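Note that this complex is displayed minus one protein chain, with the remaining chains in position.
Every chain is named by a letter (A and B) in the order it is written, and numbering of its residues begins at 1.
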Amino acid sequence: MSAHGTGTPTPGSTVGSPPAASSLPQTGRRSASPPTPIGRPGPAAAGVEGPGRGSPGHGRPGGPGHGRPGTTVAAAALVALLLLPFLPLVLTSLSRGYFHPQILPETWSLRAWRLVLAPGAGTWVALRDSLMVAAGVTLVSLVVAVPAGRVLGTRAFRGRRVVEVVVLLPVLVPGIAVAIGLHVTFLRLGLAGTLPGVVLVHLVPATPYVVLLSAGVFANADLGLEDQARTLGANRRQVAWSVTRPLVAPGLAVAALFGFLVSWGQYATTLVVGGGRVVTLPILLFASAAGGDTAVTAATALVHALPAVGLLVVTARILGRDVPTLGGAR
Amino acid sequence: MVAAPDPRDWPAVLAAADGTTVDLHMWGGSTEINTFVDEVYGPALAELGVRLNRVPVADTADAVNTVLGELEAGRTDPGSGAIDLIWLNGENFATMRQADALLATGWAEHLPNAALVDWDDPAVAFDAGRPVAFTTSPWGSAQFQFVADTARTPAQELPRSYAELSVWIRERPGRFTYPAPPAFHGTRFLTQWFHELDGDSDAWVEEFDEDRYTEVAGELFALLEELAPALWRGGVTYPNEIADLDRLFANGEVDLTFTQLPAGIGANIDAGVLPATARPFVFDTGTIGDHHYLAIPLNAADAAAAMVFADLVLDPALQAAKLDPVNGWGDGIAISPDRLDAGQRAAIDAVTAGLGDEAVPPAELEAVRTSNPLAELTIRLEADWDRRIRQGRGG
Partner (left out) sequence: MSAPLLVQQARRWSRDDTVRTWAGLAPALAVVGVLFGGAVWSALSRSLGVGAIGTAGPSLAAYRRLFADPEFWPSVALTAHVAVTSTLLSVVLGVGAALLLRRVRVGRQSLTTLFQFNLPIPHVIGAVAILLLLGQSGFVSRLTTSVGWTAAPADFPALLYDPYAVGVIVQYVWKEVPFVGIVALAILRAAGDDLEVAAATLGASAWQRFRFVTLPVLLPGVLSTAIIVFAFAFGTFEVPLLLGASYPAVLPVLVHQRYTDVDLASRPEAMALAVVVTAIVVVVVLVGVALARRAVRRAGA
């Protein structure tokens, strides 16, 4: 279906615009590398794949690419519905005394934004701490997860099923349960209430995602090229830099973005392990929501949302390809 | 590790505090209060070489819990804790006191500005029925008030007692609710009702009478159960926090909300949180007034900086600034006007005189003020409310 869009594929566009760089690995070892619990190529693998196979249905009636005008309208309505919650958020942040039954604010005001963005406001500290924690989580999770991803994506071995489930479990167990389990130990070690402590607890949900995503990346990369390069006399470093890196870099960038976003959205784990001392944006936002100033809460929420959305867009641009794997970022 | 600083040697405390950071954990739900703390106290502290790190918490109990957790994990040495100062009173104070989690060197008595505090006033010297014993230092004072919208509800229709409120609720089904205890305002609302049914609020400041509690609470909860269907949402659910009640009130979903600010709701109106026509009022049968305090945990890392902050907030000029809603807060003073010089007193009187009808006149507040009862009473009320009202299990 990928070729059916009438628009020209552009960098940063979504499903259906493969970059030249990653159209190679299409024939990969998909069937041998199931990183999902069901044992077949799941979202992780599918998402970072190259373009769809041939699309002979183009222009033919009855093919799935055949669109009626009504379809666009319906899809636009769906998208509008999904975006609708942002509207009151934006309106509220720009208002003062915005009460029922006002649809648009009677009094427009930048008051909330001024408070939230004031030089001494807690927003900046929260933004800094959120960024530092998320960057730390991204870095550490890449280091520990990519080797495992390569193994899971390319090797068949005994105990593989068990490893898959073990790796997946932390992402499924409620964060609050993990957090209180770690809290007392972290208190003893002096990690509670510190940025490193929060990074560590975020690693629990982040690592599995990065493992699974990078497994998909390696599964779909044509690593046979490594052997060819070796045969042609390239040394290990040359192979890693000139062959492996270009093959997997875009996919791993997506995996890294994923790790970042998992950390970016953590509330319960930060609340418990941070003990109120590490104030990331979700913590700040929740404290604000417990207060009465809806305009400030809305502005804080938008400050929290923008970097995540921005990063998504920027990554899409840099990769020059679709980023459908972002599904599940939270 | 480090001996706690002794405020009797104040220059030594200042010297110890210089270059350190005070980690102040406080309820962070009000942007105005947060801004006031950051912009008024922050620079004043900086002049003394102390950096202010205000940590907003959604619930003060979270901060109390952090300290208790640290102590449980064996981090009891002075200097090993994450929190230097907590803004608290009532049950949270009682909890900290019971767990011996407070710095109890009598430090609050010897702060330079403690001379301006009337420690002989039981309203200052007792918190939740317990002697403060200089383990916490007062920051401000507050009193429970109701808020109605004059554009919706004429003054003569407002209830002036809980007895009238019960009638009022029945006449206006769905137009009233209160925050779910143990949310601060919810517990206050409940305690005052208990007081009115009991008839003697002073009786509960010193002693908990089990038989009397059973009788009065039985009556109170039977009444609450009976009224529940006439509450907002039929009493099936309750707002979590005062902020949720404020939002319901401002949007016209309910007709009353509450405030604790003696200098009135001017700041909330300016912020657009409450409608311009909202006005506070009190019940003739009494509303609870109390002080709120700053507490230093036993294991605070920067106790000297915490003391410098606790002393700073008692400065007469800063107390007057905090009282003035123009600066965003409108909190009551913690110092005694009798102990101020003429100029300092005039500054406070000027603020009070300019409050207008967005505040209840100080004399009227004082006339109906009752004491905050023993924590035992409020804790029991919260537990019984949770069982009988929230979970809907009968007595």
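Criterion: a contact is a pair of C-beta atoms (placed from the backbone, for glycine too) under 8 Å apart; a residue touches a chain by one contact, two chains touch by 3 or more.
Because the structure is predicted, anything quoted here is derived from the model rather than measured.
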Touch assignment to the omitted chain, from B:40, B:111 or B:248, lands on B:248
Touch rule applied to chain A and the missing chain gives residues 1-2, 4-7, 9-10, 12-17, 36-43, 46-47, 49, 51-57, 60, 62-69, 71-72, 74-76, 78-79, 82-89, 91-92, 99-103, 143-145, 147-148, 150-152, 155, 157, 163, 165-182, 184-185, 200-201, 203-204, 207-208, 211, 261, 264-265, 267-268, 271-272, 282, 285-286, 289, 294, 297-298, 301, 304-305, 308-309, 311-312, 323-330
Applying the definition given at the start, please give the residues of chain B touching the unseen chain. 59, 61-62, 64-65, 68, 72, 91-92, 95, 174, 180, 233, 236-238, 240, 247-248, 251-253, 390-393
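The definition used in the following text is that only the chains that are shown with their structure count from here on.
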Quick one: in the complex, what on chain B touches chain A? 23, 25, 28-32, 34-35, 38-39, 42, 54-59, 62-63, 66, 69-70, 72-75, 82-83, 240-243, 246-247, 250-253, 268, 271-273, 275-276
Can you name the residues of chain A that touch chain B in the complex? 95-100, 107, 109, 111, 115, 118, 120-122, 183-184, 187-188, 192-193, 271, 275-277, 279, 283-284, 286-296
